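As you look at this complex, bear in mind that one protein chain is not there, while each of the others sits in place.
Order as written gives the chain letters A, B and C; numbering starts at 1 within each chain.
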Amino acid sequence: MNKIAALIVTLIAGGVLFYSTAFFPKWGDPKQPASIHVSPRYIEMTLAETQVPNAVTSVLADYRGYDTMFETSVIFTAGIAVMMLIRRSR
Amino acid sequence: MVKDLEDVVIRTVSRILVPFIQIYGLYVFVHGHGSPGGGFQGGCIMAASFILLVVAFNLRESKRRLKERTNAIFCALGVFIYAGTGYLSFLYSGNFLDYGQLSNLFPTDPIKARYYGMAMIELGVQITVMAVMVSIFLDLITAGKHEETLEEDGK
Amino acid sequence: MMLHFPVLLVVVPLVMSFFIFVFGLFQRRICFPLTLVTLAACLLFAGGSFWTVLSTGQPVHYHLGAWAPPWGIEYVVDHLNGLVLVGLAIVALLAAIYAKTMVEREIPVAKHAPFYALYMLQATGLFGMTVTGDMFNLYVLLEIASFSAYALIGMGEGAAPFAAFRYMIFGTLGACAYLLGVGYLYIITGSLNMADLQQILTPLYQSQVVSVGFAFLLVGTGVKMAYFPVHTWLPDSYTLAPSSVSVLLAPLFTKVGAYVLIRILFTVFDPSFSTTLLPATQVLGWIAVAGILFSSIMALAQTDLKRMLCYLIVTEIGYIGIGVASGNRLGLTGSIFHILNDMFMMAGLFMTAGAIQAHFRTRKTDEFAGLHRKMPVTSAVLVIAGLSVIGVPPTCGFFSKWYLLLGTIQAEQWVFMGTLLLGSLLNAILFFRIFERSYFEPRPDPPHLGREPGTRFERAAMSELVPMILTAAFIILLGLFSGYIVQYSIAYAVPKGF
Partner (left out) sequence: MTDLILSNYNYWVYVVLIMIGFYGMMAKNNLMKKLIGMNIFQWSIILFYISIGAKKGGTIPVVDPSLHPAIRALDYVNPLPHVLMLTAIVVGVATTGIALTLLILIYRKYGTLEEDEILEALKK
């Protein structure tokens, strides 16, 4: 019963997702919106603005460094969560 | 829980490998600016070296190299380095995480300061990732009972 | 310094969380004062940012790392989230004061330091979700808030780990749906900034990719705010959580989710898209109708006070949904005001539930006889918060429901109006049953089971009573000053399309 309901939901969600892929920009298209709006600056200006040749590092640590701080906090949260939940209190 | 393997080949090879793994972790971190790599990847590799110690030897060996309390402090230290770097730019009334302001603190120009600022925060990421990975792994394999497992190993 | 208040609001609790963690390893007593000081500072930062917005009438923008918005991350405080932020900060502070004795009672001493650290991270996540102007940043902060919530709930009694695991499955599903929605918007626009997205999306509203992404965003936030058909994680996890945790989580997390929903419906997308082009608000409204009826009846069927309150949260979220669905200025005013009011009402109710459990040694509503004589202040707060949930003037619940009602009348949605009234009626039955038990039922003699005979009744500590009284005071004050709040803040918070 539960499995049939799950299967139906899965198929509906999958159908919607398949349907929407038809309207995506072509895969690997250099002119797709995701590649021309924000990201060119990261590639073209990374040396001039940060002196770091690796664009992934400069975006990770500088342009969107604030996200990365919370990424570190996420893993810190997980660390103390595991510590608190599982350690026997003495 | 964690069985002693008592195998000479495994023990010797891992003992030799551990420093190399750690140096490789540092290499990945340091070269994050110019090639694929960075704090997270480096931290994972560093953590792998301690995990190898637990697998090849026992819990005691790993704890001897990295104390539990030290590890807990390392968990927090990394986030502190990251956020602390962000706070530094407040000193010169810059926005949070504006590494360009670090040029007031160190003798560099604002653009090079961004380069060093990134190195600092990547170090923070590396420390936290390494410490937390080790901590989660040890907590999971011993199911939280570090002391009892240590005593079992001692027998 | 005033300039930096929006970011300090998030990074100060973050930094303090690991100070608490490290210092707590050596000296446990320092954890609680640090928590309190930090949350008091957060109240200052939230109030300061909101004051700037109110006095200048302009939103405050803060560029992190000094990068301009579409490239960097931006924090925005405007009339809408400024109000939510102040509410969050006040309730979080009151919940922290309340937590002091509760934590000593419920959490083993060795775990106090990680507990308070997670408490701070929870606050970080909630503040951050409210203040951010970037879609992906919101996802990361959502995950911080969720992780600390899973862990804090897992500390509870009985089957709490199981409830936390189920919450985690649902929560991850919601977060992933949200992430997928952000991805759909990103593939078609190439941007992650909310204000930027609104600009780029306007000519793209006919695209199917946008519609699917929108649907996924709604599903994601729906799970996180416990909207009706996906609320199933909520009752178990919030009932079994420790009282100190449910006081923080129950009032705040779902309300922040509701705020995010309004943000997505009316800021990221244009109001015309959400209300007419794709009748999303209508669908939300009809689901809310089903949700209100279902959860009100489920609440009536519960004998456990805390579980009953959990179903009430689902009902209240339904009211917010109805305000959104009426799709006009009055309804949305009601929704936004209800977000604020509901924080205080739920905080008050969960505080009393925790105190009753701790001192009266029962959560079963049919064992409440003689409650008002043993715990006069607690039961008074229960009455005030209960009346507010029902919607009796002069409590704040009346005013937000009044706006919601006017909104449905203006939209000529009679079913929504009927549901609002019926829901209030069901809530009234619910609460008057409890009031009757605790005030008018004669006290059984000898004292009922569940309390060991001969043990002395332990009075509620000041640290529990003070936040309760303050919450009750806020419930009434918000009602008395509702005119000012609507006139000076919410009137500007309602998006321009209305």
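Just so we're on the same page, a contact is a pair of C-beta atoms (placed from the backbone, for glycine too) under 8 Å apart; a residue touches a chain by one contact, two chains touch by 3 or more.
Just so we're clear, the structure is a prediction, and the values are computed from it rather than from any experiment.
Chemist: Considering the entire complex, write down the shown chains that touch the omitted one.
Modeler: Looking at the complete complex, the unshown chain comes into contact with A, B, C.
Chemist: Any idea which of C:50, C:67 or C:147 touches the chain not displayed?
Modeler: Going through C:50, C:67 or C:147 one by one, C:147 is the residue touching the chain not shown.
Chemist: For chain C, enumerate the residues touching the unshown chain of the complex.
Modeler: 136, 140, 143, 147, 150-151, 154, 159, 161-162, 164-165, 168-169, 172-173, 175-176, 179-180, 183, 186-187, 192
Chemist: I need the residue numbers on chain B that touch the omitted chain, in ascending order.
Modeler: The missing chain touches chain B at positions 34-36, 40, 136, 139-140, 143-144.
Chemist: Just checking the interface: what residues of chain A touch the absent partner chain?
Modeler: Residues 2-3, 5-7, 9-11, 13-14, 17-18, 21-22, 24, 26-30, 32, 34-36, 38-40, 42-44, 46-48, 53-56, 59-60, 64, 67-68, 70-71, 74-75, 77-79, 81-82, 85-86 of chain A touch the chain absent from view.
Going forward, only the chains that are shown with their structure count from here on.
Chemist: Draw the chains as dots and join the ones that touch; what shape do you get: line, ring, star, complete or other?
Modeler: Its topology is that of a complete graph.
Chemist: CA centre of chain B versus CA centre of chain C: separation in Å?
Modeler: That pair's centroid distance is 36 Å.
Chemist: Quick one: report the Å distance separating chain A from chain C, using the average Cα coordinate of each chain.
Modeler: 26
Chemist: At what distance in angstrom does the C-alpha mean of chain B lie from that of chain A?
Modeler: Result: the chain centres lie 23 Å from each other.
Chemist: Where in chain C do residues touch two or more of the other chains?
Modeler: Counting only residues that touch two or more other chains, chain C contributes 14, 18, 21, 64-65.
Chemist: Counting only residues that touch at least two other chains, what does the list for chain A look like?
Modeler: Correct list: 62, 65-66, 69, 71, 73, 76, 78, 80, 83, 87, 90.
Chemist: Can you list the chain A residues touching chain C in their complex?
Modeler: 16-17, 19-20, 23-25, 32-39, 41-42, 62-67, 69-71, 73-74, 76-78, 80-81, 83-85, 87, 89-90
Chemist: Quick check: in the complex, which residue numbers of chain B touch chain C?
Modeler: 69, 72-73, 75-76, 79-80, 83-84, 86-87, 90, 94-100
Chemist: Show which residues of chain B lie in contact with chain A when the two form their complex.
Modeler: Its residues touching chain A are 32-36, 38, 40, 72, 75-76, 78-79, 82-83, 86, 96-97, 99, 111-112, 114-115, 117-118, 121-122, 124-125, 128-129, 131-132, 135-136, 139-140, 143-147.
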